[in-house]
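The complex appears here without one of its protein chains, the remainder shown in place.
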Amino acid sequence: MIVILKPDAGEALVQDIIAQIEAIGLQAHLSKGQFRTVIGVVGEEGTIDKEHLLSIAGVEQVLPIMKPYKLASREFHKADSVVEIACPQSGTLKIGGGSCLMFAGPCACENEEMVHAIARQIKAAGAAVLRGGAYKPRTSPYSFQGHGEDALRWLRDAGRENNMPVITEVMDTRHVSIIEKYTDVFQIGARNMQNFNLLFEVGRTRKPVLLKRGMAASIQEWLMSAEYVLSQGNRQVILCERGIKTFETALRYTLDISAVPVVKANSHLPVIVDPSHASGVREFVPALAQAGMAAGADGIMVEVHDCPSKAMCDGPQALLPEQFADMVRTLERLVASLGRKFCSVNAMAPVPV
Amino acid sequence: MIVILKPDAGEALVQDIIAQIEAIGLQAHLSKGQFRTVIGVVGEEGTIDKEHLLSIAGVEQVLPIMKPYKLASREFHKADSVVEIACPQSGTLKIGGGSCLMFAGPCACENEEMVHAIARQIKAAGAAVLRGGAYKPRTSPYSFQGHGEDALRWLRDAGRENNMPVITEVMDTRHVSIIEKYTDVFQIGARNMQNFNLLFEVGRTRKPVLLKRGMAASIQEWLMSAEYVLSQGNRQVILCERGIKTFETALRYTLDISAVPVVKANSHLPVIVDPSHASGVREFVPALAQAGMAAGADGIMVEVHDCPSKAMCDGPQALLPEQFADMVRTLERLVASLGRKFCSVNAMAPVPV
Amino acid sequence: MIVILKPDAGEALVQDIIAQIEAIGLQAHLSKGQFRTVIGVVGEEGTIDKEHLLSIAGVEQVLPIMKPYKLASREFHKADSVVEIACPQSGTLKIGGGSCLMFAGPCACENEEMVHAIARQIKAAGAAVLRGGAYKPRTSPYSFQGHGEDALRWLRDAGRENNMPVITEVMDTRHVSIIEKYTDVFQIGARNMQNFNLLFEVGRTRKPVLLKRGMAASIQEWLMSAEYVLSQGNRQVILCERGIKTFETALRYTLDISAVPVVKANSHLPVIVDPSHASGVREFVPALAQAGMAAGADGIMVEVHDCPSKAMCDGPQALLPEQFADMVRTLERLVASLGRKFCSVNAMAPVPV
Partner (left out) sequence: MIVILKPDAGEALVQDIIAQIEAIGLQAHLSKGQFRTVIGVVGEEGTIDKEHLLSIAGVEQVLPIMKPYKLASREFHKADSVVEIACPQSGTLKIGGGSCLMFAGPCACENEEMVHAIARQIKAAGAAVLRGGAYKPRTSPYSFQGHGEDALRWLRDAGRENNMPVITEVMDTRHVSIIEKYTDVFQIGARNMQNFNLLFEVGRTRKPVLLKRGMAASIQEWLMSAEYVLSQGNRQVILCERGIKTFETALRYTLDISAVPVVKANSHLPVIVDPSHASGVREFVPALAQAGMAAGADGIMVEVHDCPSKAMCDGPQALLPEQFADMVRTLERLVASLGRKFCSVNAMAPVPV
């Protein structure tokens, strides 16, 4: 950490700050320039508090040298992490380290039949993991809020039938244990990226966690939220870029495509892209999915619906099953041209549930 | 709601959409222009779904005419709402309708003595409501997370001693009942503005709720979150602007001062400003507090600490007690020049707890 | 255009607005809903002014149905526009309609030798158009401002030698005629995207114009700026996305990758991506270039320098020539997988200048 003093900072202040730094076992390097006095702090930055130093009158700036996250950092763990997701019948899906995954399914699980029908169609088209909402975060209290445990059951059964692991969003610390029973991957939504108690709770399970980026979260804050999960012992974190809030209103959010290579440079965790929520418009989903994979993402998550105009939420952004199939074929060619590939397991004959 | 069709939309689509609108008991007004066909929907917008219409192929845009919130709207409730907060010993504080309130206190309740000491000092200087954190939302899992129930007790006792109602943040649905026992006002933090289950839970209590704006929330989304609380029967909602995320990095957030008059125009709920979190820097707090009151806010919430460089969080933004006292005197003159005033009750002799 | 009246708007206002609409030869369609009165305007929106209607007391909202640009719109010109750039010795480069172009070169033309050296290297690696700055927009008045006409001469000569058309930025209406003499394509920089007099001036020439998006410009404002050029009779406009300002500070700007498909949907003009300025960091340029081409861009513009640490500006973002060559090879495979290709002409034997 580097402490820069105000131009009028006197000798007493300098000595006071040095004493404080040494009191916690670190070394202070003093450097008096023509215009400013600078104190360098040598040692583990974690043990000295940036805010404490900033609170001292006479201090102008405090510049951290190290990243504030550790377990999530590439410096701590040099190789790409590979997250493994067991399939209900047999086989294991891998994401990270060059292995890509396709997540797809309806926005909300609306009824048992539609979940099964869509699962079959997307499995045939190349999806590996089945997504579907049971508890839905809705902007309006008057909107459909999800079918809860019924939806979890439909999702699990459709996953078993098609040998697809399932993922669903958890929004409330009180729902972690029931969702853990039914699903294979926890999804933390953008609005809950800094719901720190929820992060702690899923960090205490041993199921993979897909952590969406908050729409106003910096990449650093996002990795700090991953650190919350990792710090509890759960090392199975997948990041998901889904668009940020900017002044541009042509689409619902602005997909921050740079987040993909920036995360890769700073962290070992796999990262995917969600072009459905980023755009909010079906027509733009394939182009953004292509961009995501070309930028180096480890996978894509999209919404698919067999009758979008009857969808209970987010219909405008859902692909039709045949559009999804087309998109997957293009993505396969594209990632092959870059030397990577999508991971899949064979579909099994439906197992009586 | 107004539905605009794509240039190439044919007669069959027009008839289909009209039939759908009429099927739910609304009227459709057809208007064929030179370049576009437009269908106006007459009736309660709540019963027809914008996303459903947008999902139909051939529809270009769907423009809502009405606001999506109702109970929070000025149209629904013309007069300013006044929220009343009972003081522990005697008297009632009012916020809204020309009556302003000053909320102050430490970021976190660090120990019993400091809470009492700061409470006494800020009461003497003009604060009406005592704030203090018991459960702290921290960006890092390794930072101090708050003293929990101990802190709640210190806060309640310091409030009683000084006849000040107390407010603290609730972050987890599992904490609502314990916090309800100890405090007078729930605070929903910016990161939880769209933690919808939490909004439902505090909406089911009968204690006032101070709802901070999310750092990426539009004013409309913020009012929709207020609607969540109101929809459960709790009409005691106070809004709090605390800065949004923008490209400007000179301060921690960008205080959206326009939010104050825009909320006033669209809603009857009281709205306050938090210049401490908006700026993150003590030196800029008074200017932003002045701006907030001049823009029409119903109050201010600031952090005060008697030794900011020893604060366990957010020290750089905490005012010293004497700075706070100066600020209050200036604000009193300023709001008097605009014909409003701060509400207060007399301090009582300390009551043995 | 659709005019929505305030809830308390009376009959007199309705009649007054209708009269105003009819007075300019348009038709008004009245629709009285339960909560609002709505007036639809039928005819060319261009002849009625949104701001005029909004200024009338009693009007709540005015919603345009049509886009405010015409010549730039896909509705006006359904097929992709193809911009042709003649090469100095022989051949013509095409951009648009499936033909992609690679623009590359140094940030600033620093001296004659370096321009020639870099031109040769990037031509060999696959660049089609040579870029280089003669007049540089610099944040600081104390920074190097470009070598002016000398640089224009070096650029033209290096272009001739390698049969590459050249592009350079024009910043001042007074420089249009001299730059026109030396270069093949005008570049309008992000900071001048709404320098309307400059747009008019280049619109009056007959040389192609590459129009960068302003860092705070919406896609609609960007297309309106293209309309400025088109309206003067110059139909050779190429758009360039180069990143917008957002709250994210990991890289210099946030590349708005969605702008590529959104521009394609709304306009017939070719659009390219500049990952050098978007990221500001060499290491991230290839991933963003890949994302741009995968999203459907018609080309890429990057900065290349043979010794970035000696560059007079923007060294950190310049690729080394061998990095550029690697990137081009990857991009060629990638665009081939999507059925498009880069346009090029053969290098000629150097011609004595």
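Letters A, B and C mark the chains in the order given here, with residues in each chain numbered from 1 onward.
What we mean here is this: a contact is a pair of C-beta atoms (placed from the backbone, for glycine too) under 8 Å apart; a residue touches a chain by one contact, two chains touch by 3 or more.
Because the structure is predicted, anything quoted here is derived from the model rather than measured.
Undergrad: For the chain left out of this view, which of B:Ala28, B:Ile178, B:Leu251 or B:Val345 touches it?
TA: Only one of B:Ala28, B:Ile178, B:Leu251 or B:Val345 touches the chain omitted from view, namely B:Leu251.
Undergrad: Decide which residue listed in A:Asn163, A:Thr246, A:Ser309 or A:Gln323 touches the omitted chain of the complex.
TA: Hidden-chain contact among the options goes to A:Thr246.
Undergrad: Using the definition of touch stated at the top, determine which of C:Lys32, C:Arg74, C:Lys94 or C:Arg191 touches the missing chain.
TA: C:Arg191
Undergrad: Which residues does chain B use to touch the chain missing from this display?
TA: So the residues of chain B touching the unseen chain are 216, 218-220, 244, 246-251, 254-262, 265, 278-279, 283-284, 287-288, 290-296, 330, 333-334, 336-338.
Undergrad: Spell out the interface residues on chain A facing the chain that's missing from view.
TA: Within chain A, the residues touching the omitted chain are 2, 4, 7, 29, 31-36, 38, 40, 42-44, 61, 63, 65-66, 75, 245-247, 249.
Undergrad: For chain C, which residues reach the chain that was dropped from this view?
TA: Within chain C, the residues touching the omitted chain are 46, 51-52, 54-57, 68-69, 137-142, 145, 171-174, 191-192, 194-200, 214-216, 221, 224, 227-228, 231-232, 244-245, 308-311, 313-316, 318.
As a convention for this text, only the chains that are shown with their structure count from here on.
Undergrad: Taking each chain's centre as the average of its Cα atoms, which is closest to the average over all protein Cα atoms shown?
TA: A
Undergrad: Whole-Å distance, chain B centre to chain C centre, using C-alpha means?
TA: 41
Undergrad: Centre to centre, by mean C-alpha position, how many angstrom separate chain A and chain B?
TA: The answer is 27 Å.
Undergrad: Touching at least two other chains at once: which residues of chain A meet that condition?
TA: 216, 244
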